[in-house]
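Complex shown without one protein chain; remaining protein chains in place.
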């Protein structure tokens, strides 16, 4: 059987862009681009006639920031994705991932980084349709109670005791798909984020799976512009320390925060009958 | 439209296992498990009757290491994946990712870690078929010459000069799919790795895309048991420093090794007519 | 010349402790311990009769959290340091470093991680005197203006243009020494942190050195309980992007946030005539 080229993509990753607006508002982004199209010659013979250099992609990010300014990251990602496909005959698909780092204003021109939490936008555009995913990562949440884990399978390798009260903690990684290419992105993001947090905090949890579903469905119930939510929730285990060896009880007070291993709970919550959008969800890079 | 649960998976990630064999050979692994199946009740109502705890999955990894020993990671991943699906009625799909860290033997019972390079196996099993991907990550390679980049698109944002001689460096991340569920994994891995390295070192490169294709096709040409290769190659830019300001030339001698941004070149090379195996390639976790 | 053992220390590092108080307040710590003393035999002959195992040190951290609770990290570090020296004849010096991760309360039992900024306490105790350093790390601050850099040395390797307006950004790493072993740690910390931030935000900066001195002296001017401040301030360069190649100006609007290299500005500000306290400042570990 002949050997052939399959799916491929290329682009500039992690372009670090800081934009200071007219009102001294601060936007701090990490922009990654992946382009696909008629690139067989570059692979097979080293003919680069269809290759827009990744360096030019980087330049475009900086130039567009000056030409168009940056308000919402979804719009800036759409602008970039459409530019590459619409201006380059050889490029038939563009995906743009933007991570936005939050800052807190301290004064007219002074700012403080506001945590590890990152807002994201991931846009895919094929010349006709654009899919927009908003999201966030590394939002770390913890409940000290109202979490249990019991009634699970006991196989020969099960030693975990059932518990009616445990600490539940996770770092929320979430993406949600919008039903259309336009929205009030800022309001939608703020609302979706609040709904995720509220669902985590207020769900009496019998498993992190149940909490995950509560988080995703809460967003869909209240935000009609969102059609699908995907969540990846590491279970950051907090183990109660056995202090009985020292003559001490430990009524839910002293815990060890473990690093590895960790549970990883992932799931999709979506509106029934919604057309699939695999292209929207493909990871920006293969692995 | 009703809100429904879509694809979901859960499992224990990053189980760190070190195994000392009878001949004091050392195996050092990081094992991650993702299970899917009849898990709607856990999400919708917090009924865990179908949930095998991630803690039990971790215990299984350690117990199986003692019961079965560990020779090749592909076999150990197959053993684990089949166990979870075949022993649990609620589990219909298992994916097991194993990362293996290399050690160099120094003496009868002494070892030295041998670099950041990691060998990987990713197995998917659905009760009938198993797909086996072997791979490696963080194999860092560099050519000081025999690389050029020219003839590319010049759009209004292109400032990159063409070059006939540059440093080319990358960190190879590769996975390749086997055509069957059994193989001489050790021999196959060693050969595939050597072919990737040889293709990188010996290809006169007009672009990293061309090098990528050369690497993938070289593996397929020589290893009939492998049907598909995917490569993700960051372009670790080494920029020639302009020393003319100091009255010095710089004939390919002094470079700055840049961190970000970087080009990212990804592609698939496969045997024509090969049936697709999307399940094999889905990332172990969603994003 | 004979070969001899010089200074040595040992202990358990990075004990991860989460404590839930009676009012469900959350304390999240990383505790590291370094003990010194009469430990020559352990090194020279492997006689461990004077060695308190690091595992016992870890147990002590967890047991003391239950026995004594945790209010201020300075007090908890003092408690631990005194315990090891006062209870073990072979231990003559203890140093305890505590890093505290901030959480924001969302509800009665729900919390959100509040940024990468870490509060620290470093205590040294030798059986007689205790030195207490409070501090913080990874507080990232940025001014969009009111920063210049000019009038510097021009040597043959200087190409940097003078600038009257630049972005100034840093990640504050600070430690400050208290004059006594008791204080209202919470109030002192809050005030010192606010003074550091205010000095950064309100100083018109001709160099990061000048900003550093303003930060340290501001703390000393307002907090009599503090006798010495040390600051380590990486200069997180934000370079103005040259967009002239694209027919665009760039009046302080579009910047690239660089990773490496970075300037690193470090300095001490102290009250004149204050006795030195080298022991207090020695890094917890050698390098």
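Each chain carries a letter (A, B and C) given by its place in the written order, and its residues are counted from 1.
Simple rule for what comes next: a residue touches a chain if its C-beta (ideal position, glycine included) is under 8 Å from a C-beta of that chain, and two chains touch if they have at least 3 such contacts.
As the structure is a prediction and not an experimental result, all values here were calculated from the model.
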Return the single residue from B:20, B:150 or B:186 that touches the missing chain. B:20
Determine which one of C:20, C:52 or C:116 touches the chain that has been left out. C:52
Consider the whole complex, including the chain that is not shown, and state which of C:92, C:232 or C:250 touches that chain. C:232
Touching the absent chain when the full complex is considered, from C:5, C:104, C:190 or C:279: C:5
Touching the absent chain: which residues on chain B qualify? 16-21, 24, 26, 28, 59, 62-63, 65-67, 103, 106-107, 109-116, 139-146, 167, 197, 200-202, 238, 241, 243, 245-246, 248-250, 252-259
Residues in chain A touching the chain absent from view: 156-157, 159, 245-246, 259-260
In the full complex, which residues of chain C touch the absent chain? 1-16, 32, 34, 39, 42-60, 63, 87-88, 90, 149-153, 155, 157-160, 173, 175, 205-207, 209-210, 212-213, 217, 220-221, 228, 230, 232, 234-235, 260-274, 281, 283, 285-287
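Definition applied: only the chains that are shown with their structure count from here on.
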From the Cα centroids, identify the chain that ends up most central relative to all protein Cα atoms. A
So how far apart, in whole Å, are chain A and chain C when each is placed at the average of its C-alpha atoms? 31
Could you work out how far the Cα centre of chain A sits from that of chain B, in whole Å? 22
In whole angstrom, how far does the Cα centroid of chain B sit from the Cα centroid of chain C? 38
If I count partner chains per residue in chain A, which residues reach a count of at least 2? 16, 59, 63
